[in-house]
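Note that one protein chain is taken out, while the other chains of the complex remain in position.
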Amino acid sequence: MDRDTAEPDAGALPGPNAQKWIDFHHEHAAPSEFSHEFVWDVTKEADGPFVTDVDGNVLLDFTCHIGAAPLGYNNEKILGKLREFSLLEPMKIAGQDMYFGAGDDPATADFPASSHLVQKLVDVSSQYGMDTVFLSNSGAEAVENAMKITHDRNPTAKYAYTFEGSFHGRTLGTLSVTRSNEVYTRHYPEIAGVRTVPFCDERDGTAESCDCGFFTGDGSQLRNALQPEGGHVNPDEVAFVVVEPVQGVGGYRFPSTEFMAEVGDVCETYDVPLVVDEIQSGVGRTGEMWASDHYPIEPDVIASAKALRVGATISRSDVFPAEKNRLGSTFGGGDVLSSMQGVFTLEAIEEHDLLANATERGQQATELLRDDAPPHVDDVRGKGLMLAVEFDTTQRRDAVVQEALKRGLLTLGCGEKTIRLLPPLDSTEREIELGIGIMNEAIEAAGMTVSR
Amino acid sequence: MDRDTAEPDAGALPGPNAQKWIDFHHEHAAPSEFSHEFVWDVTKEADGPFVTDVDGNVLLDFTCHIGAAPLGYNNEKILGKLREFSLLEPMKIAGQDMYFGAGDDPATADFPASSHLVQKLVDVSSQYGMDTVFLSNSGAEAVENAMKITHDRNPTAKYAYTFEGSFHGRTLGTLSVTRSNEVYTRHYPEIAGVRTVPFCDERDGTAESCDCGFFTGDGSQLRNALQPEGGHVNPDEVAFVVVEPVQGVGGYRFPSTEFMAEVGDVCETYDVPLVVDEIQSGVGRTGEMWASDHYPIEPDVIASAKALRVGATISRSDVFPAEKNRLGSTFGGGDVLSSMQGVFTLEAIEEHDLLANATERGQQATELLRDDAPPHVDDVRGKGLMLAVEFDTTQRRDAVVQEALKRGLLTLGCGEKTIRLLPPLDSTEREIELGIGIMNEAIEAAGMTVSR
Amino acid sequence: MDRDTAEPDAGALPGPNAQKWIDFHHEHAAPSEFSHEFVWDVTKEADGPFVTDVDGNVLLDFTCHIGAAPLGYNNEKILGKLREFSLLEPMKIAGQDMYFGAGDDPATADFPASSHLVQKLVDVSSQYGMDTVFLSNSGAEAVENAMKITHDRNPTAKYAYTFEGSFHGRTLGTLSVTRSNEVYTRHYPEIAGVRTVPFCDERDGTAESCDCGFFTGDGSQLRNALQPEGGHVNPDEVAFVVVEPVQGVGGYRFPSTEFMAEVGDVCETYDVPLVVDEIQSGVGRTGEMWASDHYPIEPDVIASAKALRVGATISRSDVFPAEKNRLGSTFGGGDVLSSMQGVFTLEAIEEHDLLANATERGQQATELLRDDAPPHVDDVRGKGLMLAVEFDTTQRRDAVVQEALKRGLLTLGCGEKTIRLLPPLDSTEREIELGIGIMNEAIEAAGMTVSR
Partner (left out) sequence: MDRDTAEPDAGALPGPNAQKWIDFHHEHAAPSEFSHEFVWDVTKEADGPFVTDVDGNVLLDFTCHIGAAPLGYNNEKILGKLREFSLLEPMKIAGQDMYFGAGDDPATADFPASSHLVQKLVDVSSQYGMDTVFLSNSGAEAVENAMKITHDRNPTAKYAYTFEGSFHGRTLGTLSVTRSNEVYTRHYPEIAGVRTVPFCDERDGTAESCDCGFFTGDGSQLRNALQPEGGHVNPDEVAFVVVEPVQGVGGYRFPSTEFMAEVGDVCETYDVPLVVDEIQSGVGRTGEMWASDHYPIEPDVIASAKALRVGATISRSDVFPAEKNRLGSTFGGGDVLSSMQGVFTLEAIEEHDLLANATERGQQATELLRDDAPPHVDDVRGKGLMLAVEFDTTQRRDAVVQEALKRGLLTLGCGEKTIRLLPPLDSTEREIELGIGIMNEAIEAAGMTVSR
């Protein structure tokens, strides 16, 4: 398959083979999300955004596994390098107990190790003075560790702040700071002391224009709570404020600059660590390495994962506990292969100037989506290749997802009425034109079949 | 390297190259556990328990990455099959949102998928009526999901029970049920309602003989708390009891049969789900598929990981929530390669009769250790190849670890005064003789250098 | 002393005797609030708002012990009846274990018992269909029991809602729903799951005019969180919403009618019990029996105390647990004398038409305060005899309190910059004129001594 010429070519999904796999899977797999009845065939051709399913259908995948496949499938920019490495056993190792290397010297290593990944991460986070990384297995574990190190730093802390609409993971700790949908948290126990304030998603708005409730006549919910006069929370008792620079699961909500500035300023004023959850928005997705780079903030901790292939908690050495054994994880010190993929991904972004590409292709996509947008499109928004189209109703959104799928384009819902689009970071002009073209057809089709 | 003839051959660790890697690593890696200054070279030869470091030292590794490498390094029983699979991108996928397959039909798949892994896991857990599996990234996530599904099943639950000495993971939820060392939990917030009872590790003891405090004149701490007459906890408010059938981090503590029977009986009497944490003890390590199989208990949920290469929460379909989206995880539905390795591991255990081998080699090891044991060895214990030697003092234990390392044997401390040994499940008679021989030499040497 | 002719007559406080008492007290009493260095002499003359201190100073007390002395000192309307009762032992009894009566028949009882107090409370709360009361010792215990019965009613609940600026008591449970000043809560543990939303105190405002953050473009923080579409809290998991119809400690903040209507409507829509904290605002203080009576709400539980002399949790029988022993308190079933005083207080309100008097005298006071208000008075507000004057700065407020004290008027700060005034419910026109006259003089004086 050659992505320069490939075209989506799909019948109704699931096809007969896919149905067999799905049925087989559900015999014993616990119910979970499963947005699509699409079954990727790992033994068939795939290239960048193009992927073949078990029935031979070719799909154009604009989900990138929710960011876990930042450059799509079998991308030569990564796979080319990876192929030189022979498979070995084990790949998930006790990486917090023992070290691994590849050759005599890290400076001339044949293959990058987890040691190189932490170095790379520090390089791309030096604008925030960050010099230390803890690796783990998932975004949830990355946020858990952010919660842990900020609590360690401030032993008397009993509070934390999170935002309406947030999603930070599926463990009990991260669910304690998640405020997006009760299905994620219902009946599960949560830790005490997490306070919630509105997330201002009027992306070009001001304190005056916004009616989300975050800004108040005399400040903001966050500032009001913490300020000595009239506040009710002692900032010394706040372990952290955690925010997604762009809310992902909550609906690809892009905050206003004033909002982020206020959050950052309150954190700085009261010396409360600002944790940014860059699990979906980070690693180039928005056209900057971190979505935080778009905003006038100075995060103290970055939690990353997905595109990175491992979980990573990035911060300054003074924020991390110095004591041995305070943090740990059997697998977490770096899966051998995943660490390598993480390094290759960061290298690919740099070598191929993918931040610029994401920015340009994002603009192309946004323009194409806006030009043709019928009235039932409420909003088109995006930064880089983190794109969203919001519709008038949930029913319409679901119809568009289906119409796109019929035409061979994989998309993903989020929030209440929104579709998110995550094309590979190295998407070409042709691919964007192709994908957004299908998207626009699907939107039009859903306009005829679904009444408001 | 041929494991049939290989011998450990090591100088003082770390060698000059290792030191470079270690220094390089710690420039930016957060402090963590790091028991050994051993740096595995992933580009050099390794076979089963034998592994080469970046300075060319050959070590005999009896830690198996704390169980994460159940058959050691580059084991042909696994790697042989794995080699047929070409590397691809991505390997960690949105496996709870989309499916993957390998070929037209799961029944004749070229390579096993996560769907096959869940099937395999159900096969080896059918003795407990288990038919459903949720995959995740780590042992911590496996236990988190066990906590979630038992809370979902019992929405009014506000309590849970755990045991002294337990270790269940490093996330805030799993730390809330961990009772092994305060360094893991200090200053971190925990969920409310977790009650603690003693873990009876007098492995051949009875209710009468034991003085751990679990058994009381008229029952046990667990039973006393839950019983309607005189108890103070309503069993209907207990989400789960979580126990390691063999405590790992806590010190390779093997409980008595009466203890496990009492725990199981209380759970059954009061309809409280029994969650067994088989993250270190499971997947054949003890000579049975699950360590639970040694005891007269009927677990309701198994949490597994490490040897399995992914996290897995195994239970009955009626324990899992039926509702879509209640559980989830971007990566958790099954890393493509890890799932495959998980299947190959379970297949290897079956094909090569490794449960029997673990039992036999474990007996060999135990006998060799006991025969020569000097007075400063307090205890030698084990089931299968989950082996432990307990010493008179922490200082002695640490000295033995060092003496073994000098002689080329990698071992691992646990608990206060214990060394744990986890040779590969397919260890040969020669390897055990070799490794335990070194161990005995190290014990003897430490007897001369360390005074009581 | 005759309150019809009495006048305040005070030198600098504390006088020499007062200083002796204060010094003596602080030898062994723990530090606490102590707003005033005023020492009431319980053996000297006092009548209604007039009280004598240990140095013979006569004060005009417009604090009514923060509502605990609703008709002031030695008021004949209460004391006249009480005098017929002989002191006995004990007065605080095991009133949840045993009953007490006064004579052969409750219908013809010589003295009212706690049984009569609960009947009286039900009478004045019948507009809300309330028919059941649980008596306790304090406002804190009244709110604690409101929290308990709403949790009992909804065993799966794990959340509750409270408001910015709230104060509900000093126990750990009530502090968990308190959001007024961190000095009350710092370092104390709190229960999990309490969510906070803004309290809209623009008393004549609308959803549009208010910028407190409670109202949003499309609803309110409370509604948004609970609604199925876009919300993140399942209403079935909310035990209660607790609100002060007028915030007391938080600054005598009177909410807008739209705010209270919204709170009430959300509670009704989602079947979440609405608990109103009437500890300071209830029992006639605002010119209605309950401050809630001013607003378009239907509370499900009323927590009362102070003016009532005991704590009382009032609700419908279906909200209370039917099971014996679920609620209890050794003293709580009704202090013999306090219950009697509670009944006499409710009777006095009825017999002497004190609701109307409070309303009229409140209007008189408000007008007098507004007429003369210099620029540094930011706001004069009140309902009935729950009155507040807000100043431009905290310093000014404190100065006014001192200037009033010099002139013989006792007042009390609250919030940041506010003085609260609570004259006896049977205050006369003369007393209001006298007291507000002094207040206006004090305000004027503070205008000269304190710069903005």
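For reference, chains read A, B and C in written order, and residue numbers begin at 1 within each chain.
The criterion applied here is as follows: contacts are C-beta pairs under 8 Å (C-beta built on N, C-alpha and C of every residue); 3 or more make two chains touch, one makes a residue touch a chain.
As the structure is a prediction and not an experimental result, all values here were calculated from the model.
A.B. asks: For the full complex, can you list every visible chain touched by the one that's not shown?
C.D. replies: A, B, C
A.B. asks: From the list B:F50, B:F111, B:Y128 or B:F215, pick the residue that touches the absent chain.
C.D. replies: Considering all chains, including the one not shown, the answer is B:F215.
A.B. asks: For the full complex, which residue in C:Y252, C:Y270, C:W290 or C:F320 touches the chain that was left out?
C.D. replies: Considering all chains, including the one not shown, the answer is C:F320.
A.B. asks: Return the single residue from C:F62, C:F111 or C:W290 that touches the missing chain.
C.D. replies: Touches the omitted chain: C:F111.
A.B. asks: I need the residue numbers on subunit A that touch the omitted chain, in ascending order.
C.D. replies: 155-156, 191-192
A.B. asks: Please give every residue of subunit C in contact with the chain that is not shown.
C.D. replies: 17-18, 20-22, 24-25, 27-43, 46, 54-55, 63, 65-69, 71-75, 78-79, 82-83, 85, 87-94, 96-107, 110-111, 113-115, 118-119, 121-122, 131-141, 144, 147-148, 151-152, 155, 158, 170-173, 176, 181, 183-184, 186-193, 239, 305-306, 309, 313, 320-333, 336-338, 341, 412
A.B. asks: Using the document's contact rule, name the residues of subunit B that touch the chain not shown here.
C.D. replies: Residues of subunit B in contact with the hidden chain: 156, 158, 164-165, 178-182, 185-187, 189-193, 195-196, 198, 211-217, 221, 224-225, 229-234, 237, 394, 415-416.
Definition applied: only the chains that are shown with their structure count from here on.
A.B. asks: As a quick test, compute the distance in whole Å between the mean CA positions of subunit B and subunit C.
C.D. replies: Centres of subunit B and subunit C (C-alpha means) sit 58 Å apart.
A.B. asks: For subunit B, give me the residues that contact two or more of the other chains.
C.D. replies: 155, 191-192
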